[in-house]
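Here the structure is laid out as structure tokens; the discussion comes afterwards.
One protein chain omitted, others in place.
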Amino acid sequence: MKPRRRILGLGIFLLLVVTLSGWVLNSSAVAADAMAAFDDSIAAPHEVDIDTGDNAWILTSSALVLMMTGPGLALFYCGLVRKKNVLSVMMQCIFLMGVMAVVWAVLGYTLAFGGEEPWIGNLDYLLLNGVQGQWVEPSQLSQVQGDVHLIHCRGVDAVQVVPMAGSIPRLTHMLFQGMFFIITPALICGAFAERMKFSAMVLFMMLWGLLVYCPLCHWIWGGGCLTFGGEGAIAGGTLDFAGGAVVHISSGVSALICALLIGKRLGFGSEPMPPHNMTYTAIGAALLWVGWFGFNGGSALAANSLAASAFAVTHFGAAAGAIAWAGWEWILRGKPSVLGACSGLVAGLAGVTATTGYVQPIHGILIGALCASACYYACTVVKNKFGYDDSLDVFGVHGVSGIVGMTLVGVFATRAVTDPAVSGGQPLGLIEGGSIITGQLATVAIASVFSIAVTFVLLRILDTLIGLRVSEKEEIEGLDFSEHGEEGYILL
Amino acid sequence: MKPRRRILGLGIFLLLVVTLSGWVLNSSAVAADAMAAFDDSIAAPHEVDIDTGDNAWILTSSALVLMMTGPGLALFYCGLVRKKNVLSVMMQCIFLMGVMAVVWAVLGYTLAFGGEEPWIGNLDYLLLNGVQGQWVEPSQLSQVQGDVHLIHCRGVDAVQVVPMAGSIPRLTHMLFQGMFFIITPALICGAFAERMKFSAMVLFMMLWGLLVYCPLCHWIWGGGCLTFGGEGAIAGGTLDFAGGAVVHISSGVSALICALLIGKRLGFGSEPMPPHNMTYTAIGAALLWVGWFGFNGGSALAANSLAASAFAVTHFGAAAGAIAWAGWEWILRGKPSVLGACSGLVAGLAGVTATTGYVQPIHGILIGALCASACYYACTVVKNKFGYDDSLDVFGVHGVSGIVGMTLVGVFATRAVTDPAVSGGQPLGLIEGGSIITGQLATVAIASVFSIAVTFVLLRILDTLIGLRVSEKEEIEGLDFSEHGEEGYILL
Amino acid sequence: MKPRRRILGLGIFLLLVVTLSGWVLNSSAVAADAMAAFDDSIAAPHEVDIDTGDNAWILTSSALVLMMTGPGLALFYCGLVRKKNVLSVMMQCIFLMGVMAVVWAVLGYTLAFGGEEPWIGNLDYLLLNGVQGQWVEPSQLSQVQGDVHLIHCRGVDAVQVVPMAGSIPRLTHMLFQGMFFIITPALICGAFAERMKFSAMVLFMMLWGLLVYCPLCHWIWGGGCLTFGGEGAIAGGTLDFAGGAVVHISSGVSALICALLIGKRLGFGSEPMPPHNMTYTAIGAALLWVGWFGFNGGSALAANSLAASAFAVTHFGAAAGAIAWAGWEWILRGKPSVLGACSGLVAGLAGVTATTGYVQPIHGILIGALCASACYYACTVVKNKFGYDDSLDVFGVHGVSGIVGMTLVGVFATRAVTDPAVSGGQPLGLIEGGSIITGQLATVAIASVFSIAVTFVLLRILDTLIGLRVSEKEEIEGLDFSEHGEEGYILL
Amino acid sequence: MKKIEAIIRHFKLEDVKNALTEQGVQGMTVTEVRGFGRQKGHTEMYRGAEYQVDFVPKIKIEVVVPEQRLQTVLDTIIQSARTGEVGDGKIFVSDLAQSVRIRTGELGPEAL
Amino acid sequence: MKKIEAIIRHFKLEDVKNALTEQGVQGMTVTEVRGFGRQKGHTEMYRGAEYQVDFVPKIKIEVVVPEQRLQTVLDTIIQSARTGEVGDGKIFVSDLAQSVRIRTGELGPEAL
Partner (left out) sequence: MKKIEAIIRHFKLEDVKNALTEQGVQGMTVTEVRGFGRQKGHTEMYRGAEYQVDFVPKIKIEVVVPEQRLQTVLDTIIQSARTGEVGDGKIFVSDLAQSVRIRTGELGPEAL
């Protein structure tokens, strides 16, 4: 077993190294080619300025969103498992920060944001070409495509070309979006905590990112077939400000499939499996709240009034979620718990995510409370009824509130908040007489079915190839030692 | 007892839900009314632009200030209690993040910043009306009050109206100030740690926020009767840059009243009650330092030179505080302790808070050292003399350094730093020949007396109604289980 | 022994207090003098505007970099030692945050950035004169030197003068650079963890900062003898964007000297000394990753495209580093470990630091992987061969990747990214046909030799004067109690 | 009365407790211990440092029983704690001179 | 010599220690244990999962005393550890064959 695994690891690793080195070293060449291939009809690059305030905010937001995965989610999740698996959960988060970042740079970003084809991005941004800076001779300048910022150099004709996305460098856009590509798969880890093989997890997530996340992201944000008001968009397209469908539905329903296919933890249902360190979970939840300001506020892609409004919806959604969940516990069980407040705030946050740029901050309170209440029901009643082991309630929290939140966009969205370039000044949500709710419901369905299907197929294939689960002995021993050879705490 | 409590919780919760839903659903209507009620004499809205840099900085600062409460203060405090109460302290912080945020949106902001009446804000901003965006028909545009930013929509006459506060959206202002409304009550929790009933705590804090914080905030920052240089301001008004009086004196002296009225912990004085996890306290202190940059630096409400200067005073105040407290320990006891350094840096930070926008950064060193020294004396000598159980030294640290800091503004404030629109180019502190110190001392007295009085009355009422303290049995068992049904660590 | 130590502490502390108070209180006077001494030939101050976006970003970055030391590095390091020394490591980080901040304000900044002499800064900025704001009468305005921003006051002739550094206040520049002055010595603490005397540590670091860091910083960043393209610069000067040499080589090689001179921990090699809390180490590593965005991205000193590019290189360097180190473990030992991933990401981050503003983001992947691989080799093979006890591998991680990173600047640096004002449009790295690599190698050599020499002398002197190491009994007992009188965890 | 001390595997605690409860045992005391024995520990690797963990986490159960129930209890523990692999643990039995219930002051088997 | 093992409530440790010290007891050894007995544990609830905590944290005090002081020490413990509610704990007494002070090699009661 050991040597087999070792060889496998070796194989993957070498593959990665070789491919990457090849690509990276070729990238300059590719860049030149790519440029030569540009359409001559475009006369001169379209110059735009960088807004330093916008750039400052989106860079800050990018840092905040990375912080959500590590240490935020890592703490939130690792506190909930048993002590013997604490490191395995942290490792999943931290290693995914590494792997998904590289996959994004190499292939993910271009699949999600390259061109505006309906189904999937093109390869224009492969290996960050056309994203990172270029040094361009005057003769080739006319071939530079898209919005750019030009930095001239005294006494030299050639010019530094900075590809732009709105008022910020495209690199900033790529970074910010890349942080979503990390946290979304990391969320899924909660479903199969304490039993999935690390190697299978890594492979699954790489593929899931490219085959589930990138298409969804392209459809909804990258100019694809669900773009709101886009020509030929399905059901008129959808409003999903910061990832109700792209992030939470996709990860939530995939998590459910994982939980079902990978099976329950040994002893689930018979043995107690209480959180080993609720203080970590609480710290993690607080960090998620803070980081989510970047997640949602940054999704305005500028430091404008929309960012402020999205920030406010986020804040009130989290607040109301915490009160609602802990409140239900207080009423139904007599005691509000820390885990309740933390689960509720995360549910509130996940729930408002889709809505943040479209609804009034004061409505954030209602939306957050509704989402958290739905999740409370899902995690306490529904889950117990069906008996699946979605260990850290990824579906119960993210899946459910993603669905509820996406739906509520159709109710509460208002042109008083929404970017007029998006709303076109037309009424949006039911409350102001709009009818975007059909597009919202269609998107919920599409995102769910698509994620379920691809996840199912991926897991089946990986199960056949390398197996998804550690051995029974390893599971009893704990993944910290069996998968990583370490111990979490040596406090004696 | 249990059913009684349950019913109570239920009552409160339902009340909250009902009130909120009512209010929230009515808010659009209210908005229209409010607008209709505007004075016709105002011809057209006063347009201002958003400065994206300023907005980016204040949004970032808001995130930092929330981070101060959770996980910052939560860690700082929870490390200092006994293991059996670790979660109860975290829960107080996290639940207050939820409750105070909602109270602020509904009522707090308007009481603090609505209009410039001398005693309390008006209800202009109730439920965030006039704070969040509006969609306004051209015919009603003339009725829009205050500074606004207008976002036009191609081909549509109506316009999106963004209420402004200086160069940032009013929503950003509301958010930033709202984070103060969370941390200030959270600070008080240190006084009654390990023994106060959770339900009583929640009710107390909601009322305290509305009845102590909002008035004080309005008087000093909201154009009320202590506005510096304001017409008819008491004693000429006061300079309190980021909350020496509004935050630290108010919470510090209220904490003392809490400690006195709620009484000592069982075993206080006879049993050892050492901090159960100094590493948490140290992490928390470091996060407080980092977050305080947003607290003080953000109080410039812009990313200007004043923000930089306030940031610098903060940094040096914390640094000097850490050195001073640990230094006194080193001299007087032979060993500098981690808790000493952490207490000192927090004392330094709390101390410079009032001064940050008015004094030279290099003077921050002196002010931080003085405040930390005063707090050291208060926490080691004074407290032991009087024997009250201010469990985590909220008064000894925040109260004392709030008072010392507010006083030192009168000594060190200088027009070389202060916004000229505030100083009017006149000398301020004693050192440069000014005489604002009378206003400073008056404010210290007013803020202290007011906070003490209201806190006293509130606690007495709550004590009669629902009782402030858990039962003896629950206290021995620990609040983690008795109040929240959970355990902090399961490390075996 | 005790009284001797106490007296010593007392002495140092008093010295500090006295000196500081004297200086601080004199500073206004000094300021006036300094101004009077200005050259009359300069006619009027050179006015520049503050870019609020740039200022927002650099203030945010400053906060992020402080967060790297506390709680970032504090957690990363303290998790790796034994439980009995956990607080001693935290204390080193937190106390250094205090001490180095004050030393920087008083003397450090001016030594590093005062004037452009080749060897060391002048005293223009002593005690923050010429850095913080000034209130200047019109008659003296002509004597104000350097770039400034002027804030006028209605109805008053005098003006508030804000010294500038580019588009940000000089105070912001001072703050940002001051955070580097904290983390660089803090890094060294890993070398002598679990055995160095706290008093000796404090003195050593103060001197090291002034005598090693400040000169290096001045040579490379402050206009000194290693300024890239500077007149008479050694070997043409060097490109070190965010501190490959200034921070990582300097701290890394000094750490090695510390480890050698202070000697091994008792029981090193015979007793197991496993990390007592890998969860802390992982949290710390994640926070370092997040904070490093400020470290490298902020080194653009603006929120421009260079900042975005540096941010991206940082991200991919960390990612590739984590994959590489954990990958080598997976191949060679069969299991990827959390400590491996964390060490790798830190090695990647340290490695790309020098390169971030000069290389393509996609190359960051390669550079990060190379640096982490070199560090893996250094920490596993080289270290075991030589048998020194660089307890937390400061040399193996920071020294090695500093050296590799600085060298790789010479390979990968490109004018497609580099600020054209620096590159002058000329090819830089080997790959694009440039030849800056000589300057890079020269700087590696100079920085190493200089740091080694000064560190060696400093330690020898301090050893003679007060001794570097705690007694054997204290070491066995643990530094938490013996040096600070506290316990880390009381979890029973 | 006899005092039974059983060193068992961590994850067998629930099983043993349930089995004993079914046999009518009303009380026991459990301690976290670390065991050294034929079951070898494992090797952990932190960066360059290899390190042998000789001690394996175990659970010690202490049950005091009246003489006559000794054998049943022993058998119950053996059955419920056994996996058949090295490291299942030991049971040690010793005599007890006296036992007291603090609450009531009851002595001997009554106190159990 | 007799070995006394007392299982007591956590928060009674200080009291018992002080009472024993007053009786001239010069040494004891304390262990964190978890007890199962008539005092039922409690139910914790984590999201949807209910979970019964059967084991209650207790403290085990071990004191070795010369035969003649046995009764005094027993009485002292009983008095200082009693609250009168279920869960006050037990005291177990057994014979000791020998005791040694490692530092000096002293044997028997001298070693205590």
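Just so it is clear, A, B, C, D and E label the chains in written order, and each chain counts residues from 1 on its own.
Note that in this section a residue touches a chain if its C-beta (ideal position, glycine included) is under 8 Å from a C-beta of that chain, and two chains touch if they have at least 3 such contacts.
Bear in mind that the values here come from a model prediction, so they are computed numbers and not experimental data.
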Give me the visible chains that the unshown chain touches, in label order. B, C, D, E
Which residue from B:Lys264, B:Lys383 or B:Arg469 sits in contact with the chain not drawn here? B:Lys383
Just the residue numbers, please: which parts of subunit B touch the chain that's not shown? 80, 272-275, 329, 333, 337, 339-340, 343, 379-381, 383-384, 393, 396
Listed in rising order, the subunit C residues that touch the chain left out are 270-272, 476, 481, 485-487, 492
If the missing chain were put back, which residues of subunit D would it touch? 2, 6-8, 31-38, 54-55, 58, 60, 74, 77-78, 81-95
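Everything below uses one rule, namely that only the chains that are shown with their structure count from here on.
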Please tell me whether the contact surfaces of subunit D and subunit E are same or different in residue numbering, using the over-half criterion. different
Furthest chain, CA centroid comparison against subunit B: D
Which subunit C residues sit where two or more other chains touch them? 51-54, 56-57, 60, 274-275, 303, 333, 337, 339, 489, 491-492
At which residue positions does subunit D touch at least two other chains? 32, 44-46, 53
What is the complete set of touching chain pairs? A-B, A-C, A-D, A-E, B-C, B-E, C-D, D-E
